[in-house]
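All protein chains but one are shown in place.
Entry: chain A
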Amino acid sequence: MTGTIEVRKPGLSTTVQDGGRPGYYHLGIPPSGGLDQYSLAAANLLVGNDPGAAALEIVYLGPELLFTAPATVAVAGATMQPRVNGEDRPLWESFDVAEGDVLDFGYLTAGARAYLAVGGGVDVPEVLGSRSTYGLGGLGGFSGRPLAEGDVLPLGGGTGRAGLVVPDDLRRSMSKDVEVRVVMGLYDHRLTDKGRATFLDTTWQLTPVADRIGFRYTGAELETVDREPPFGAGQDPSNIVDAPYPIGSIQVPGGVEPIVLHRDAVSGGGYMMVATVVSCDLDVVAQSAPRTRTRFVEVDLDGALAARAEQRDRARRLREALG
């Protein structure tokens, strides 16, 4: 039996997200999808879905949702106590809701983004092969935007079962002190040796200016190499001739306040990118709430590939544990 979810309170910015919409960034359409792909996969696997099925990404403040039919659900990612009709339910574990049940959440106590998966997935139409919401473009998800009070979300048919649990060692740990691995470049030649050392030695703090597009940090000013601006670049030392922005690239406008671009990023512009976050650590950035203390740790390309292989192995063990 397929049902719906009625949105009684939307939370701060709750969006439908899945594994993403790769392949269109060259046209300016970013991949979108869950910012913490690992937690999204965990929530989906708990309810018997494919790891990249459409779920709800909840940031900072949980929604209040009414289920019109029985369903199996799971919440993974940020620590935000799920409650059914006011009674606590576990995180990282599947549980059933009955027709008429209301699911809501306690305050965020760790991390930043929780993923609510429902057996059968959230059945909004696919746009360019994905159900993910790209808010800036008004594309995909539920009407191309975050959920609002009164929205009714269609659910796919699912056959999940309650009581599946993600083992402790496969849960994402959440911390206010994180290390994010980066590969330096492509524009780190704009930094002096001192500027480069400052970037890697500073404990940066995430500001409240952090959303699906980018995460802005504060902490130090980076020294740049003096130069005559090349034709097409602006006068600011951080300006470059416009270039494509990789997802995960770290731009530093004015040499202050680095911005990590995330999965809803704009595809290009004219600020130097001094480094790029390795893909699996974008999940770590995703779970950073404002004031998270962050160190950028340099790895080479081999180190980045090793990190990716490790993440894939972890995802495989997760599938095996919940299969």
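To be clear about the criterion, contacts are C-beta pairs under 8 Å (C-beta built on N, C-alpha and C of every residue); 3 or more make two chains touch, one makes a residue touch a chain; residues count from 1.
To be clear about the criterion, contacts and distances are computed from a predicted model.
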- request: If you had to name the missing chain as UniProt does, which of "Pyruvate:ferredoxin-oxoacid:ferredoxin oxidoreductase, beta subunit", "Cbb3-type cytochrome c oxidase subunit I", "Bacitracin ABC transporter ATP-binding protein" or "Biotin carboxyl carrier protein of acetyl-CoA carboxylase" would it be?
  value: "Biotin carboxyl carrier protein of acetyl-CoA carboxylase"
- line: Answer key for A:7, A:29 or A:108 versus the chain not shown reads A:108
Query: Which residue, A:272, A:289, A:304 or A:318, contacts the hidden chain when the whole complex is considered?
result: A:289
- line: The one of A:125, A:208 or A:230 in touch with the missing chain is A:208
- prompt: What residues on chain A make contact with the chain left out of this view?
  reply: 12-13, 59-61, 107-109, 208-211, 289-291
